[in-house]
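Excluded from the complex is one protein chain; the other protein chains are retained at their positions.
For reference, chains read A and B in written order, and residue numbers begin at 1 within each chain.
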Amino acid sequence: MTNFDITRRGVVGGFAAVPLLAQGAAAQGTPRRGGTLKVSHSTSILTLNVLQNSGPAEYLALDMIYAGLTRLNRDMAPRPDLAVEWSGENAARTFTFKLRPNVKFHDGSTLTSQDVVATIEAILDPKTGSPARAVLNMIDKVVAVDPLTVRFELKSSFADLPVSLAHANARILPAALVKGPLQALNTRAIGTGPFKQETYDSARFMRLVRNPDFYVPGKPHLDAVELYLFPDLAAEAANFLSGAVDVMLDVQQADFKRIAAAPGVQGQRVPSGRFVNIVMRQDSKPFDDARVRQALAMAVDRGMLVDLVLDGLGRPAADNCISPGYRYLVDTPAPKYDPAAARRLLAEAGYPQGIKIPLICSNRPAIRSQVGVAVKQMAQPAGFDIDVQTIPHDTYLANVWRKGNFYIGYWGMQPTEDAAFTLLFTTDAAFADTAWNNKEFDDLVARGRATLDDAERRRLYTQAQQMMVRDRPSIIPFFQDILTANRTYVKGWTAHPLSRTFFTEDVWLERG
Amino acid sequence: MRELARHPTGLVGATLLAIVLVAVLFGPLIAPYDPQQFHPAERLRGPSAEHWLGTDQFGRDILSRILHGARATIMFGLGATFAGVAAGTLIGVAAGVAGRWIDSAIMRLLDGLLAVPDLLFTLLIVTVLGGGTGHAMLAVAVAFTPGMARIARAAVLSVRTREFVQAAQARGESPVYVIGAEVLPNTMGPVIVEATIRVSFAIMLGATLGFLGLGAQPPSTEWGLMIAEARQFMFRNPWCVAAPGVAIAVAALGFNLFGDALRDILDPRGRQR
Partner (left out) sequence: MNAGYLARRLAAVVLVLLVVSMAVFAITMILPGNAAVMILGEYATEDQLKALAAELGLERPWHVQYLEWLGRLATGDWGMSMRMSQPVTLLIGDAFWRSAALAGAALVTVTVVAVPLGVLAGMRRGRGADLGIGLFAYMGTAIPEFVTATLLLVFLAAPGRQFFPAGGFVPPGEDAARFLYHIVLPALTLSLILTAHIVRQVRSEMSEVLASDYIRAAHLKGLSEATVIRRHALRNAMAPAVAVISLDVGYLLGGIIVVEEVFAWPGLGRLMIHALQNRDLPVIQAVTLVLAGVYALSNLVSDIVIAALDPRVRYA
């Protein structure tokens, strides 16, 4: 029985190292100071409020401006950021964090424990509507012990608190601003990060400049970072290839190989746990019968989906939400694509003529309907007559999501197994929509969250994953890779499987 | 018919329309493949012996998709225009035969609605109702109604004062008869011309809505949607985009030229030479 070492050095619920598949990664060399990095993105930066934002480009901008207590490194382990060390007592029910001294906000004020307390309290307040609340709601009280020490008192044991505090929406703001009207934070960002906000035009452009008081000496290397909005993907790709910008934040699967092969360009591809899932709600026909769910699982050719929809830039999955790279992954092989066997199973379940059913796809992102169309084709020989219906995203949110019985979901990777399970699959999960409602599974996850024994946790999570694959609440056919591209003179730019941290203070430009 | 033969651009239009008609009526029958069938081994290929127009990102045969999509695209144009014409003519005739006061009120309303550009109008309606072919058709029909109403009204006004109408009124015929038997048939000319030309706009509007993701939805083979889905692959296989683009142009051009020819033929006043 091994007890976790939940001090700074410890890796609680951390990850095995995830290898970076950077294409053409060269030796880095000595960083040079200066220059402006230009980044293009295709989704808007609608708000600068780090407690509430949810857009991919917003995470990039705010990651440059704000910092949190901890940060997840590329191997998914929490590392010190604004907190220099932490320790847990009382069976992981109490945590004490020591803050870095002499950290300045962009407005000149100094970071103290009061700022941390105010920020965490705002996150915990339901009226703020912060996505970080779901991973921090076990916090009962947060106390400023002294100006550089914060104590967290939890309602139950939770060894992963340092990981939760690295959440992209759990960044620390000045207490004065957090206590004021939150609206103001939508257009004015004051953080402790390596870059400061200079210009913000939500329709097209944002410019950030170096923070001269950044607490890591010698960084950032860049003078400034500029973000350019290109909502049209084809225009964005053409623009990047012409050399007008240095980095393309997100590359579409269809373009990746062509862009990565272009001269002077380095394409980067990081395997991640981002997935598309096919929800099969269990509290009504036909998916209340496990055989029907199993039949559909056998009627989906996962390898072909990866080839056709992802252009090969992903990995097939087996309906287990835990992807390779998670520490407690257990290998659960995917069912083979066998339409004949699926048809027999459907007949056994009472559908000898097959089954006709509508599949709802939101139109954002487009990959949902691509998967829908592909699955329709694949499942046809198995007796599934799927009527793919693509509807506007907001209609989907209002009428279908968490209400319909057969639709396509889209989820980013979570930092821990617990976060992945409690996002969708436990009975009281934040966004539960499969009606699986399995008490045994809930129990396994709850005990796994609270235990401090590594071997015990592995045992519990193994059972949980096997249960998921046995009962199949939804079909998860693949895991996508995160794709980004930069010019070869841009050094230090990488992708992160969670797509929430960018380490822009390490980026430098090798140019004459 | 004979007059059409003497009108060169009209002939071109009629020919194009004939091609389109063949595709609409017989497309699914003559298509070599199932438009939804994947051929993953042959994806994103250019024209070849097996696939005359090449294949798309799923390996589906482009020619088959275009032949199937003719129905969706053209029926959209025809349906939306027909609905808009019907509604617009109704309103326009009503305005034309009604009293000054009602006519004025209707005209003010129409002026207001006409101040909103077609695409914008349809976008507003489609955003509210949700996307999809049905809603998009409704939106285009509603957007066309004010314009058609104007045309119908103008035609009615010019016919109202003609002798045969006044003769019918003098005879004591009921207003319904007057409208139905005398006024309407004589207003149909300009209405039909306008309607024919509008079909081409409806086709382009439908394609634009499909392109913006607000019209036809996957897995439809509507031509605008085909272009939208294929844009990402534009550089890998331009045929994915070029083929439906040409199809849209052919259809729109056909209706446009034919409509113009109709105008030249049906307009009794013609041009002074």
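Following the convention adopted for this analysis, a residue touches a chain if its C-beta (ideal position, glycine included) is under 8 Å from a C-beta of that chain, and two chains touch if they have at least 3 such contacts.
If you're wondering where the values come from, they're calculated on a predicted model, not measured in any experiment.
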Candidates B:Pro117, B:Gly134 or B:Gly180 - the one touching the absent chain: B:Pro117
Residue among B:Pro28, B:Gly46, B:Gly130 or B:Gly189 touching the omitted chain: B:Gly130
Hidden partner chain, residues of subunit B it touches: 9, 108-109, 111-113, 115-120, 123-125, 127-130, 200, 204, 207-208, 211-212, 224, 227, 231, 234-235, 238, 241, 245, 248-253, 256-257, 271-273
Absent chain, residues of subunit A that touch it: 44, 46-47, 54, 126-127, 129, 131, 134, 183, 186-187, 201-204, 228-232, 234-236, 238-239, 241-242, 244, 262, 392-395, 397-399, 401, 430-431
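In this text, only the chains that are shown with their structure count from here on.
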Separation of mean Cα positions, subunit B and subunit A [Å, integer]: 46
Subunit B to subunit A touching residues, read off their complex: 36-38, 40, 43, 57-59, 127, 130-132, 213-214, 217-219, 229, 231-236
Subunit A to subunit B touching residues, read off their complex: 233-234, 252, 254-255, 258, 304, 307-308, 361, 363, 366, 369-370, 372-374, 376-377, 388-392, 395
